[in-house]
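Starting off with a structure, shown below.
All protein chains but one are shown at their positions in the complex.
Chain lettering (A, B and C) follows the sequence in which the chains are written, and residue indices restart at 1 in each chain.
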Amino acid sequence: MRIGVLTGGGDCPGLNAVLRAVVRTAEKQYGSDVVGFRNGWRGLLDNDAMPLDRPMVHNLLTRGGTILGSARVAPQKLHDGLGRMREVLDAHGVDVLVPIGGEGTLTAAAWLSSEGVPVVGVPKTIDNDIDGTDLTFGFDTAVSIATEMIDRLHTTAESHQRVLLVEVMGRHAGWIALNSGMAAGAHLVITPEEPFDIEAVCEMVTARFERGHRHVIGVISEGATPKPGTMPLRDGGLDEFGHRRFTGVAQQLGEELERRTGKEVRTTVLGHVQRGGTPTSFDRVLATRFGLHATIAAHEGHTGQMVALQGTEIGLVPLADAVARLKTVPPSRLGETTAFTG
Amino acid sequence: MRIGVLTGGGDCPGLNAVLRAVVRTAEKQYGSDVVGFRNGWRGLLDNDAMPLDRPMVHNLLTRGGTILGSARVAPQKLHDGLGRMREVLDAHGVDVLVPIGGEGTLTAAAWLSSEGVPVVGVPKTIDNDIDGTDLTFGFDTAVSIATEMIDRLHTTAESHQRVLLVEVMGRHAGWIALNSGMAAGAHLVITPEEPFDIEAVCEMVTARFERGHRHVIGVISEGATPKPGTMPLRDGGLDEFGHRRFTGVAQQLGEELERRTGKEVRTTVLGHVQRGGTPTSFDRVLATRFGLHATIAAHEGHTGQMVALQGTEIGLVPLADAVARLKTVPPSRLGETTAFTG
Amino acid sequence: MRIGVLTGGGDCPGLNAVLRAVVRTAEKQYGSDVVGFRNGWRGLLDNDAMPLDRPMVHNLLTRGGTILGSARVAPQKLHDGLGRMREVLDAHGVDVLVPIGGEGTLTAAAWLSSEGVPVVGVPKTIDNDIDGTDLTFGFDTAVSIATEMIDRLHTTAESHQRVLLVEVMGRHAGWIALNSGMAAGAHLVITPEEPFDIEAVCEMVTARFERGHRHVIGVISEGATPKPGTMPLRDGGLDEFGHRRFTGVAQQLGEELERRTGKEVRTTVLGHVQRGGTPTSFDRVLATRFGLHATIAAHEGHTGQMVALQGTEIGLVPLADAVARLKTVPPSRLGETTAFTG
Partner (left out) sequence: MRIGVLTGGGDCPGLNAVLRAVVRTAEKQYGSDVVGFRNGWRGLLDNDAMPLDRPMVHNLLTRGGTILGSARVAPQKLHDGLGRMREVLDAHGVDVLVPIGGEGTLTAAAWLSSEGVPVVGVPKTIDNDIDGTDLTFGFDTAVSIATEMIDRLHTTAESHQRVLLVEVMGRHAGWIALNSGMAAGAHLVITPEEPFDIEAVCEMVTARFERGHRHVIGVISEGATPKPGTMPLRDGGLDEFGHRRFTGVAQQLGEELERRTGKEVRTTVLGHVQRGGTPTSFDRVLATRFGLHATIAAHEGHTGQMVALQGTEIGLVPLADAVARLKTVPPSRLGETTAFTG
């Protein structure tokens, strides 16, 4: 059997570990081989492929990023995307395609599957917002880095009696903010799931200093938004390349907080360091098991599925179900922070 | 309400985080207070107690070990242990006892519960061998440290064309060896669940060098044993304090391997560094949630139970069920290493 | 003898380690005692003091920040600052004052010394720009963190074929950029000592991609400036508190680079994470030795001096000399990057 793989969307620690696991399992367990398509769906559309064998995936377990490269392309929106991809898959004799990616990539994978292409998806998202799996690889690494950084900010904030806000990843779901905030003892956690009330934030900050504490650490998801009507967010507008100019929510919340409370506020945007570098041991194991089980599923004919962590086991869920909704933080989990913030 | 806490067994990253979570939840969410007993069951037998309040648990989230101290005492085996403990609990007005510990501590907790004392257990074990919960805190930290150390050994082994064996914790269960071996790309993983065959190990090592590889990394659980009749383990005997003299299995396997294959073998015993220091972000979150939910269970009258990670949720399982058996690595998980070793 | 200590300027990993060393040396080696003044010179002006003894400095070796707090006050510019400080020093019976701080703090210390107050200075600066000492504590920690972060960015940049710019600390001296850039294999290092030429930067970036490389990593000191007339820097202006609005040089260089080359550019500002948290082992040793030797100097009457690392030894240099100029990166050191960039 021949398996095709590609990596789509933003890069994520563990992508290379999945590739290594797919290749090793295919070769050692099934005597199959593997072909990789470069730069996500782009490589499948343009026939930009490279064979992947064991020497090529040597030393990939600990390496961040993806040797296949990645890009954000939605093949279902292209004219004749399906036809071109079918042709390329046929040309390479690919029996099953294993796309590794986030919501966008998996949505395309579900569509491809519905069109009859044998597909086994592997979920990948720093933000941990893919439904149907307890966790995704990359998330533990991102939380670890954010936690380490917030640990470092505590002493600075204390020494200078400051408010320090940290913006972490999480456009639609607050998992990174929730877990790194809980792990690093943040006094304030703001996630996209629950719009924040600037007045309540100011009151908390003021009350904390009045109780004699010397600092406040807040963790803010990049996708956090104020309650309607309470604090307008400046729009940075687009630059000439169509990129949104940076006016992060944490920065703006910080400015407003400083204006209203008179406390010194500093903001740190963690940015890309959350998604790069060597994966944690947790993510290496999860990525390896995902790659292993995706390859098994491909050989056993369980296509149209996505591998998923279910408790301690790796199971399969229908791709269509997995992409039906995003997995956001439920109110019960947000409620768990109550005893630890303020 | 007043909650009593104690920490039993070997220390473990996250114990202090549980104590902090119990105190904060009791005070902030219920207006209850907390008393700690020192040195495990010993403190409850000898009335060695200290009140725990929020200032006392400040800064405990990131601190390894346990401020309550720990000891290995089995109160159910003592003459009138029950009577003395009841008296001390009454003297302090303790409504519910929250013992945090491993198999030994939880077995005593189950017995205490069966005798009518209201108890909510919190599972703690580096080895991850407590049944009824997906994972225990401390385990991720141990695996992370072991993985980091094995990562470091790869380059030395390669530079000198050696076999490097690493002995990790795991007396009865091979979880640490399995996960750190998979995370660090070990070529050999030996766990207590599956006695090893020294001849098969020698063959693998020889074959690997013959295929042109420059090194072999093996991860061995401290509780690993050879197949009966294949390689006798020297007994180090006891010293005058009744401590077993050190003759670790990895060291002996290494000597035998060197004798039989003629390859240079070095052994590293990771030892206590696996169980000390700051917990990973994963373990901080798990420990915090365990402490939170144990305190909620205590206030809601769910006694005789142990908190447990079930997928992404914290649930409760009867203490008696949890201690009925150890959770060892199932054959299916051991089988997952096949594609990655050799 | 009684020693007074204070910590001034921005916080820095190792400040607490110096305090611990001063207290332990004073008590154990000389039977002297120590009084700390809070929030830099402010505590000396306002008589805000706390005795420091060994239990109080327990566990400080690994802790970032400063338990004394810090502030930026220039006592020599205050009306009757000298008189008030003399009074407070007398009231506490302080024989020698040990101010720990950067250029500002040490300039005040030199002035105080010139006015007859016995002073032994301890140099502290993340930026490593204090003259007369090979290195200052905090610098190695900052470089380590920056290096680890840049390591992480490599794989992301490669996976997406991007230019990634990292802004690191260094207002007047490029030591952090130089060393983290060299340690992390950056392709571009821009420091305040050598104004950059935007055209040359664009050419290098373009040439690198043309040679087939997939990414560019640049490290930029926060104090870097363009060559006059080549690229105007937007001024962010001041907010109502007099804080300069953030318009970092790296962000602006990145926008210009993207505009001119058409390559995708991302910017990360490391910010406060560089100065917080546990010091590296190098900085703990240096801080401990600085505190030890400052206390010895105080007892041996070597006042008006600053402790300094000279090769492997801790020596003394006159405070007045140390603050006469900033220690910037010499051209020979900048030249060392030639073989490693581009």
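As a convention for this text, a contact is a pair of C-beta atoms (placed from the backbone, for glycine too) under 8 Å apart; a residue touches a chain by one contact, two chains touch by 3 or more.
The shown structure was predicted, so the numbers you read here are calculated from the model rather than taken from an experiment.
Q: What are the shown chains that the left-out chain touches?
A: B, C
Q: Using the touch definition up top, pick the residue from C:Val143, C:Ile190, C:Leu270 or C:Leu319 that touches the left-out chain.
A: C:Val143
Q: Would you mind spotting which of B:Gly104, B:Gly271 or B:Gly342 touches the chain that isn't drawn?
A: Hidden-chain contact among the options goes to B:Gly271.
Q: Tell me which residue among B:Thr25, B:Thr66, B:Ser221 or B:Thr288 touches the hidden chain in the full complex.
A: B:Thr66
Q: Can you list, in ascending order, the subunit B residues touching the missing chain?
A: 10-11, 15, 63-66, 69-71, 145, 148-149, 151-156, 158-161, 164, 214, 239-241, 243, 246, 251, 255, 258-259, 266, 268-269, 271-273, 275-277
Q: At which residues does subunit C meet the chain that is not included here?
A: For subunit C, the residues touching the absent chain are 21, 24-25, 28-29, 61-62, 134-135, 140, 143-144, 146-148, 151, 179-180, 182-185, 280-282, 284-285, 288-289, 292, 310-312, 336, 338-340.
The criterion applied here is as follows: only the chains that are shown with their structure count from here on.
Q: Where the contacts of subunit A and subunit B overlap, which chains show up?
A: none
Q: Among all other chains, pick the one whose mean CA position is farthest from the mean CA position of subunit A.
A: When every chain centre is compared against subunit A, the largest gap points to C.
Q: Suppose each chain is reduced to the average of its Cα coordinates; what separation in Å results between subunit B and subunit C?
A: Centres of subunit B and subunit C (C-alpha means) sit 41 Å apart.
Q: Hunt down the residues of subunit A that sit against at least two other chains at once, touch-wise.
A: Residue numbers touching two or more other chains: 148, 151.
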